[in-house]
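Not every chain of the complex is shown here; the ones you see sit where they belong.
Labels run A and B following the written order; every chain starts at residue 1.
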Amino acid sequence: MKLSEISKLLDGDLSGDADREIINVGKIESAKADEITFIANPVYEKFYNSTNAGAIIVSRRFKLSEGERRDIPLIKVDDPYLAFLELLDILTPKTELEEVGISEFAVISETAEISDERVRIGPNCFIGEKCKIGKGARILPNSVVLAGAEIGENTLLYPNVTIYQRCIIGNNVIIHSGTVIGSDGFGYAKNDDGTYKKIPQKGIVLIEDDVEIGSNCSIDRATMGETRICKGVKLDNQIQIAHNVVIGENTVIVAHTGIAGSTKIGRSCTIAGKVGIVGHIEICDDVIITAASNVSKSITKPGIYSGYRAQPQKDELKQQAILKNIVSLRNQMIELQNKLKNK
Amino acid sequence: MKLSEISKLLDGDLSGDADREIINVGKIESAKADEITFIANPVYEKFYNSTNAGAIIVSRRFKLSEGERRDIPLIKVDDPYLAFLELLDILTPKTELEEVGISEFAVISETAEISDERVRIGPNCFIGEKCKIGKGARILPNSVVLAGAEIGENTLLYPNVTIYQRCIIGNNVIIHSGTVIGSDGFGYAKNDDGTYKKIPQKGIVLIEDDVEIGSNCSIDRATMGETRICKGVKLDNQIQIAHNVVIGENTVIVAHTGIAGSTKIGRSCTIAGKVGIVGHIEICDDVIITAASNVSKSITKPGIYSGYRAQPQKDELKQQAILKNIVSLRNQMIELQNKLKNK
């Protein structure tokens, strides 16, 4: 694509060779002559003189200092980062993610309802009885949707995803490979002889619109009712969500976090990686939990919480500072004891 | 199903409209007119007057107070919760989980031995050479069983399960999607140049009867001999079991727990979520390990253990109480130092 075309797409002002051909985007440190890069953060201006990129997207406020090179085409825009993201999407080669059509190598129940608009169902997929697949939905190769499950419009399942029976996936949802939606909740009643009797898990998982779920996550179906992932939630990889959990709208959860049964997480929370949250508690809206924290009690006030036994971060930081110097504290104690002994 | 039929099934005493049609079960707060609910825990009695359910299962000891509604049918039984579970199983719609038959879209080696009684092998499954599939076994779509592996009677593999070569799965086992049984143990010998040489992992995984394993678990095959999951063990999701581990009968392990190589866990233990246990140790029978604990030494006495470096819970709780007030301890120290200085 010519620089003149790119500049037009981005509503930018171009200086330099309008006919230069650009085929990809790149990082300023490593971009090649047929790639375009950007400067959004002044930290990266140090690469300005040395970059091999074919052009740079910069802010309208970007000014050249004396001695800086003049030989590289610039496109000035309001927000270089957003402009760059847009371009990233346009220039990247398309793949089967964009293909449409139902593969002859997919196995689809006769009673499944498949929209006839722009659906893709890849080879080796299985779609069970009475499933509903919405328009624009893309189910990539080797994914499985069991009986009665529903996949919303424009939703994308990557390969090797499993959706258990009767679970409901909303519109514009993305689910990455290896993720399992609707496996049985972990529930047993103990018998007198020490063995366990399985408690049937008869509810479902309900995933609302605009959710993205990373790879190899597990979201268990409810015992009764539903495990609910609300609108706009973003889950990273390898996350475990137990039965009957509710995750509020626009909450973001990072990899390796686990949430035990029936816990309710509020809206717009940020839960970092490797966090553990026990069952049957509530976390209110706008809570931030830092990485590797463990939460064992409900949180009722917005704020930042952290620690092996999570507490308000400011308390935790004070304690940590002392704990790091606990050897000194002990030594001071010995000193005092000696002083008193000598008196 | 009519209430009269349900009551009969549950050995209950019915009061109210015997002909009322019930099609599902529900929670007391949200059940609809064609659903039945239950009260097992007195906490839920507060919903008695307001529930929209079509009927309620209650204890034989349940008594109505003055002013409480009389218009809702009741079924009195010995144990409302158990009765409810039974009903849950009966009323929930059947799905392909109950289907029988070998799909024409499964790929099955000619040398595999498949029982001819009530087996299900779903589409896109692969069953390798000399595998044995017991009667009543159900292998749902897209699961893979490699050469020489054995699947016991009435065992259920959900979609996208992988069983590696020669592993043995007992009877009445349930394995959820994404779980991998028999991947290579993590073993290498370091060469002089810093590279690693793979130690062949030639053993198997042996899973005894009545085990349930959640989604996305990894259970590695032994270097030699076997990694063994004993009878009645229940594993939650995303659990990692390394090579040559043994998990004793009726032990329960919660999500995100990892157990390193050659460790032996006793019978009837409860290991909560996100626990780490190092390799080459033994945990005796009847041990409880609380969530997010790390165990680095053998445990020889039954009891409760907890903490970042697990120890008997009562010791750990005492330490935690002081650590939480470590700022105060430090301040008391400063106070003492000042007092002594002034003397």
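Note that a contact is a pair of C-beta atoms (placed from the backbone, for glycine too) under 8 Å apart; a residue touches a chain by one contact, two chains touch by 3 or more.
Being a predicted model, the structure only gives us computed values, none of them experimental.
Colleague: What number of copies does the complete complex in this structure file have, with 2 given?
Modeller: 3
Criterion: only the chains that are shown with their structure count from here on.
Colleague: Please work out the Cα centroid separation of chain A and chain B, and write it as a whole number of Å.
Modeller: 26
Colleague: Enumerate the contact residues on chain B facing chain A in the complex.
Modeller: 25-27, 30, 82, 85, 88-89, 92-93, 95-97, 103, 105, 122-124, 140-142, 158-160, 174, 176-178, 210, 212, 214-216, 232, 234, 236-238, 249-250, 252, 254-256, 267-268, 273-274, 291-292, 308, 320, 323-324, 326-327, 329-330, 333, 336-337, 340, 343
Colleague: If you look only at chain A, which of its residues touch chain B in the complex?
Modeller: Chain A residues touching chain B: 107, 124, 126, 128-129, 142, 144, 146-148, 160, 162, 164-166, 178-180, 183-184, 186, 188-189, 194-196, 198-200, 202, 216-218, 220, 224-225, 238, 240, 242, 256, 258, 260, 276, 278, 294, 296, 308-309, 311, 318-319, 322-323, 326, 329, 332-333, 336, 339-340, 343.
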